[in-house]
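Note that one protein chain is taken out, while the other chains of the complex remain in position.
Residue numbering begins at 1 within each chain, and the chains themselves are lettered A and B in the order written.
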Amino acid sequence: MRLTVAQLAERIGAELVGDGSGQISAVGTVESAGENDVTFVIAPKRNYVHLKNLTDVRHIAGLEQSRAGAVIVARRIEGLAKPQLIVKDVNAALIEALNVFGPALKAAAEGIDPTAKVAADARIAKGVAVGAGVVIDDRVEIGENSVISSGCKIGENSKVGRNCRLDSNVVVYHNCTIGNNVVIQANSTIGSTGFGYSFIDGAHRLIPHNGGVSIEDFVEIGANCCIDRAKFGNTIIGAGTKIDNLVQIAHNVVIGKGCLIASLVGISGSCKLGDGVVLAGQVGLADNIEIGAGTIVGAQSGVNHNIAAGQRVLGSPAIEGKEALQVFVLTKRLPKLVEQLKQLSKRIEGLEKAKD
Amino acid sequence: MRLTVAQLAERIGAELVGDGSGQISAVGTVESAGENDVTFVIAPKRNYVHLKNLTDVRHIAGLEQSRAGAVIVARRIEGLAKPQLIVKDVNAALIEALNVFGPALKAAAEGIDPTAKVAADARIAKGVAVGAGVVIDDRVEIGENSVISSGCKIGENSKVGRNCRLDSNVVVYHNCTIGNNVVIQANSTIGSTGFGYSFIDGAHRLIPHNGGVSIEDFVEIGANCCIDRAKFGNTIIGAGTKIDNLVQIAHNVVIGKGCLIASLVGISGSCKLGDGVVLAGQVGLADNIEIGAGTIVGAQSGVNHNIAAGQRVLGSPAIEGKEALQVFVLTKRLPKLVEQLKQLSKRIEGLEKAKD
Partner (left out) sequence: MRLTVAQLAERIGAELVGDGSGQISAVGTVESAGENDVTFVIAPKRNYVHLKNLTDVRHIAGLEQSRAGAVIVARRIEGLAKPQLIVKDVNAALIEALNVFGPALKAAAEGIDPTAKVAADARIAKGVAVGAGVVIDDRVEIGENSVISSGCKIGENSKVGRNCRLDSNVVVYHNCTIGNNVVIQANSTIGSTGFGYSFIDGAHRLIPHNGGVSIEDFVEIGANCCIDRAKFGNTIIGAGTKIDNLVQIAHNVVIGKGCLIASLVGISGSCKLGDGVVLAGQVGLADNIEIGAGTIVGAQSGVNHNIAAGQRVLGSPAIEGKEALQVFVLTKRLPKLVEQLKQLSKRIEGLEKAKD
């Protein structure tokens, strides 16, 4: 795909400032872009949990030196000798541009691959692509235009909605429900039996998990994740929630809508997350914890008590964010504090001697 | 499956108090149960490592309001207008009830799926189910009634015992031995080569791992776990040990019997765990660490020295549990301690001035 700068401006709804005749065929960063690339500047958003930002302020500094053929910006930059595409929301325009110049990949082949094994009473809607070696068990339903890639397994009674994409080797156990427009990346496991045991007669005995998993619309799940089925009812992932790679979600967890769960997070059994909760990388939640809507939990934190809505917490065990940062600073100063304590002790000794 | 309350009482060996004629078809929590559900009350067990408990004391409070058709309890609750099923061990009765009312799933089809690729000299016992696309290499042995689900790979010379269940896409490398009644959930990897390198002539060179993995009877392993093969001898998982999802067990680790290893734990090379050790979520053990029998390591702890039997440890680096909790409290109070230090300094100054 190749567009002139002017055509691209029209395509992403931008106001063009400068020459619109250059050719653009890709998107690049300020540093990497060449003359046929469009680049972009996004104002930095700082946030102490270190979630991934697309770009930051360093990009502005290098813009003059950039070889990019054009730049997407939110405000006109005076004196810049480069075509500018001015948009209201750079993030949205960037997504549009990336889609325009994305790699041309072949659509998954509609129909059921001859090496797939689909139960006679499974209901596969039109437009569905079922890849090589896929196993689809009894009474499974797959909605229109969904893609089930090679090596996937969908267990008895499970339902996958419309426009979903299950990448290769995803395993969905029985009695799970996946909504519409859901993406699950390769090698993830949905509906495994949770880690619930009773110690009876000297041995750990598994508590049967009669429940399932319910994944709502527009959820996106990374690669090599695990979402355990419930003992009763469902483990629930709320609509629009996004989950990174290698995340563990235990039995009976209920996650709200629009949450962000970063990589290597572990959420223990029966936790409840409100809408818009953010868990940064490697966070752990003890079982039965409730986290209020919009709360942000910093990287590597360990949460062992309920957290209200709208909080920022950090640390293991997690405490209020600013307090945690202050504690980190003081902890690092402990050697100095010990030294001060010694000094005070000496001065007191001096005073005591003087008194005697 | 549908039973009367009286039939259920008989089935789980309970003493029935109240009306036995109601119909029960499922198990539910106190909050979620409807009139055809049996619910249950388990006395809470508190424990600072936050392992998953089935239920807790909140369930008792809601019992009066619960719509459940009957309740399994350890002691008769006076004044409760609901049929009670009184048992000695609620956990055991609950497991029984959950099994009674579990989903009716089709048994795996006995025999070898035509798309599976089984070596001519592999020995597949009677009653075994080998799923679609499975690859079973030379001299592998699979014991009676085991189920090897779709997409699994079992490498040369490996042995799987009786009544095992390997879920879809599990990979077992060569020369591994899996006992009887073992469960391995989807996408787990057994017998991968460990992370052992020597730095020779300016490059990391892999140390060959000539050993294997030995998984004893009644071990249960979650989804997306990794258990590395040994350099010499075997990495060993003791009988009855239960392992959650996304757990890493390195080469030459020896785990005792009846241990519980929660999600996202990493056990480094050559560690030795006694029987009944509990590692809570996201724990890390440095290499060559020994943990004595029955010791509990709290969530997110990092253990860098040997721990005796029967201990509770916590923190990174891990120290004795109560001490760790005290340290956490005092760490949080550091800003106050610094303030106190300042105050003392001022008072000393005052005294020093007065003296002069």
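Some observations on this one:
Basically, a contact is a pair of C-beta atoms (placed from the backbone, for glycine too) under 8 Å apart; a residue touches a chain by one contact, two chains touch by 3 or more.
Source: prediction; values computed, not measured.
Across the entire complex, the residue among B:Ala70, B:Ile142, B:Val182 or B:Leu246 in touch with the chain not shown is B:Leu246. When the omitted chain is restored, the residue from B:Thr4, B:Asn187 or B:Ser214 that touches it is B:Asn187. Taking the complete complex into account, A:Ser263 is the one of A:Ser263, A:Asn288 or A:Asn304 that touches the chain left out.
Counting over the whole complex, chain A has residues 26-29, 32, 50-54, 56, 89, 91-92, 94-95, 98-99, 101-103, 105-106, 113, 115, 131-133, 149-151, 167-169, 185-187, 218, 220, 222-224, 240, 242, 244-246, 258, 260, 262-264, 281-282, 299-300, 316, 328, 331-332, 334-335, 337-338, 341, 344-345, 348, 351-352, 355 touching the chain that is not drawn. In the full complex, the hidden chain is touched by chain B at residues 115, 117, 133, 135, 137-138, 151, 153, 156-157, 169, 171, 173-175, 187-189, 192-200, 202-208, 210, 224-226, 228, 231-233, 246, 248, 250-251, 264, 266, 268-270, 282, 284, 286-288, 300, 302, 304, 316-317, 319, 323, 326-327, 330-331, 337, 340-341, 344, 347-348, 351, 354.
The criterion applied here is as follows: only the chains that are shown with their structure count from here on.
The distance from the centre of chain A to the centre of chain B, each centre being the mean of the chain's C-alpha atoms, comes to 25 Å.
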